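Notes to accompany the following structure.
A single protein chain has been omitted; all remaining protein chains appear in their positions.
Coming up: subunit A.
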């Protein structure tokens, strides 16, 4: 009997593992690095050099849309378009101070959900946005406040930040309660 009890969780685990395997249709290429994907958490890279501010924001689609599958209904498509529109306005979203006079020079959005074919069979989906800003008064760019981002996408609970500024490199974690950072 005890032996049977021991075997039970083991059997359960193997079934679970098999079920897990069945989920992954997308087979990564051999040797390809798989980025961490944690719902509620996003990553932000910021580099400020002279008058150029580079922003890279990567987040699980779940945080921004509430789903990670290809849009199925009209509601899904409306959500997707709305998120896209918000991501295309980085100055407000990332709380770039107006006094710095920043303008978006380049921007790009990546993510399987934005592709015309949709996300395919992929279980998890990331959305990545990159921006290059040029600021006419970079001295006024003392820091950013991401309160707007946390407000717009309330499913985002924390943002891991890698920051390169005039004072060197910093790493920090932002949350809705602590949403400010200084360069």
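Here, a residue touches a chain if its C-beta (ideal position, glycine included) is under 8 Å from a C-beta of that chain, and two chains touch if they have at least 3 such contacts; residues count from 1.
Please note the rule applied: contacts and distances are computed from a predicted model.
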Name per UniProt, for the chain absent here [options: "Imelysin", "NADH-quinone oxidoreductase subunit B", "3-oxoacyl-ACP synthase" or "Putative ABC transport system permease protein"]: "Putative ABC transport system permease protein"
Candidate in contact with the missing chain, chosen from A:70, A:148 or A:164: A:164
Contact residue for the chain not shown (choose from A:52, A:79, A:109 or A:147): A:52
Interface residues of subunit A (partner: the chain not displayed): 29, 31-33, 45, 47-49, 52, 54, 56, 162-164, 168-172
